[in-house]
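The structure's right below; bear with me while I get my questions together.
Just one protein chain is left out here, and the rest sit where they should.
To keep things simple, chains are lettered A and B as they appear, and every chain counts its residues starting from 1.
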Amino acid sequence: MSDSHIILEKVVYLRGQRCIFDEVSIEIPRGKIVAVMGPSGAGKTTLLKLIGGQIQPESGSVRVDGLEIPRLSRKQLFDVRKTMGMMFQSGALFSDLSVFENVAFPLRIHTNLPDDMIRDLVLLKLQSVGLRGARRLFPSELSGGMSRRVALARAIALDPEIIMYDEPFTGLDPIAMGVIVDLIKTLNSAYGTTSIIVSHDIPETAGIADIIYIISGGKVIGSGSPKELFEQDSPRVHQFIKGLPDGPVPFHYPADDYEEELMRVPDAERLF
Amino acid sequence: MLSRLRRIGQYSLVALATLGRAGHIWWQAIWRRPRLRNLPLLIRQIYQLGVLSVLIIAMSGFSIGAVLALQGYNQLVKYGSESALGLGVALVLVMEIGPVVSGLLFAGRAGSAVTAEIGLMKATEQLSSMEMMGVDPLQRIVAPRLWAGFIVMPILALMFSIIGIWGASLVGVDWLGVYEGAFWSAMQEGVDFRSHVLKGIIKSVVFGIVVTWIAVFQGYDTIPTSEGIAAATTRTVVYSAVAVLVLDFFLTLVMFNF
Partner (left out) sequence: MQIRSIEIIVGTFMLAGIVSLIVLAVQISGFNVGTETGTYSVYARFENISGLVIRSKVSIGGVMVGQVADIELDPDTYTALVRMEIDGDVDTISTDSTAAILTDGLLGGKYIGLILGAEEEYLTDGDVVLDTQSAIVLEELIGKFLLKQF
C-alpha cells in the first residue's frame, strides 16, 4: 500500500453530543475498490461528506492526494471536488433538467467545451450506463435503478479520479442491482478510478471490493479483503458479515427491563 | 426562575444563530459578482416568481380598487366631495395597499413555492450533489431567486396599483357616476410622483428583498423531511406576512416624516 489516494487519520466527528467517529483511520489505495460497511446509522455517508469536505472533522486529518481537505480554502476545495464524482443514494438528479442536461451539467459548469463536443461526451457517458435512449426523459419519469445509472453517468462526466458511491445497491431489484455492480466494476477497471462504496449489502459489495472496512459504534472494527473478513473470528465482524440478528450489536434499542416494564401500572405511562 | 431565565437565554441564542445563518446566506449569495452565464437562471426565476404571480395580483388589485371606490364613495358623498374619490383611492393604493397587499400575495404565491422547491432540493440531496460537483448552490440556486424577488416585486406592486385604480374608475365613474374629469384631475393634482409613488416603490422593493430572503432561507435551512418542508413553507408565509406589515409601519414612519 505504498500509493494511498485518500487517508483518514484519527478522525473524530461529533453530531451534537453523539460521537459518530471516534479516531477512525482509513487508507484508500489508488485505483482500488474500497468498501466501507456497517450497520445503518454508523455514519457511512458522513464519511463520504468528510472526504468531499462538506463537513469538517472535530480533529484528525483527511488527506486527498496529499491535500489536507479541512484546511483548504473554498476555492481550492471546489477544485479538488472536480476530481471527485459522487453517486448519491437517491440519485439526486436535478429535477428541472432532462437526463441529457443532468449529465451535461458538470461539463457546462467546469469546461468551456463547444456544444457539439459536450453532446458527444454526454452521449458517450450515457452509452456506458446504457441509457443513451433515455436522454430526453426527466428524472421524474425514471425508475430507481435508471436514475441511479444517470447519476453515475453524471458522476463520471468529468472523468474523476475518485468515485464515491453512497448506498448504490439499496432498494434496487436484482437486475438493476446486477447492472450497477457490473458498472462499478467496469468503470474501475477501465479508467483505473479509485472507488469508494458505502453500503450494507454484503454479498454485492464483497463481490467487487478489494478492501472492506467495517465501521460500528464509531470505530473501525475490522478491515481487509473480503476473504480475510469472512475468516475473521471477531464476534462483531462475524455478526455483521453473517447477518445475525443478535450478537454484540444488540437487536434491542436500549430500554428498561422488559419484564419489569410490563408489570408496571399502566396509568403511570403518560403517553397522552 | 433560574431555569426560565436559562430558557430565555437559549431561545435568544437560537434566534441569533438563525439570524446569523440567514445573514450569511444572503451575504454569500448577493455579494458575489453575478455571472453573465447565470442570466438564463435569473430569467427563469423572474418567470416563476413574477409572471406566474400576475394573475393573482391583477385579480386582487381589481377587487380591492373596486371595493375602495364603493366604500370611499359612500363616505365622500356625505360631504359632497365625491370628486376626491380618485385622489383618495390612488393615494391609498400607491402608498400603502399596492405594496403591502402585493407583498403579502407574493409571499403566499411565490415565497412558499421557493421554500418548498429549495427544501425539496435539499431533501433529495440535489444541493449536496451540486456542492460535490464543485458548484456553489448559493450562487446557482439562491442568488437568482433573491435577485428575481428584488426585480419582480416593485413591478407587481405597480401593476397592482394601476389595476386597482382602473377598477376604482370603473366603479366610481362608470357605475356610481362620479364626474370623470374631476376623478382623474383631482388624482393627477394630488398624487405626487416623488413624495407618493416613489415611496411606494421603495416599500415594494424592500418587501421583495425581505420576502424572498425569508423564503430562500427557510428552504435552505429546512430539516430535509416532508414534515420539515411543510413547516418551513408555513413559516415562510407567516414570517413574511408579519415582516411586511411591521416593516410597512416603520418605512411609513421614516419616509413620511412623522
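Convention: contacts are C-beta pairs under 8 Å (C-beta built on N, C-alpha and C of every residue); 3 or more make two chains touch, one makes a residue touch a chain.
Just so it is clear, the structure is predicted and the values come from calculations on it, not from any experiment.
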Visible chains in contact with the missing one: B
For the chain left off this view, which of B:A22, B:V67, B:A123 or B:I162 is in contact with it? B:I162
Using the touch definition up top, pick the residue from B:L68, B:V100 or B:V197 that touches the left-out chain. B:V197
Among B:Y47, B:W175 or B:F250, single out the residue that touches the unshown chain. B:Y47
The one residue from B:A90, B:L105 or B:V173 touching the chain left out of view is B:A90
Per the touch rule stated above, chain B touches the missing chain via residues 40, 43-44, 46-47, 50-51, 54, 79-81, 84, 90, 94, 151, 154-155, 158-159, 161-162, 165, 184, 187-189, 191-193, 196-197, 201
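Keep in mind that, in the parts below, only the chains that are shown with their structure count from here on.
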CA centre of chain A versus CA centre of chain B: separation in Å? 42
Help me check something: in the complex, which residues belonging to chain A touch chain B? 49, 52, 54, 78-79, 81-82, 84, 86, 88-90, 92-95, 105-106, 109-110, 151, 154
As the complex stands, chain B meets chain A at residues 120-121, 124-126, 128-136
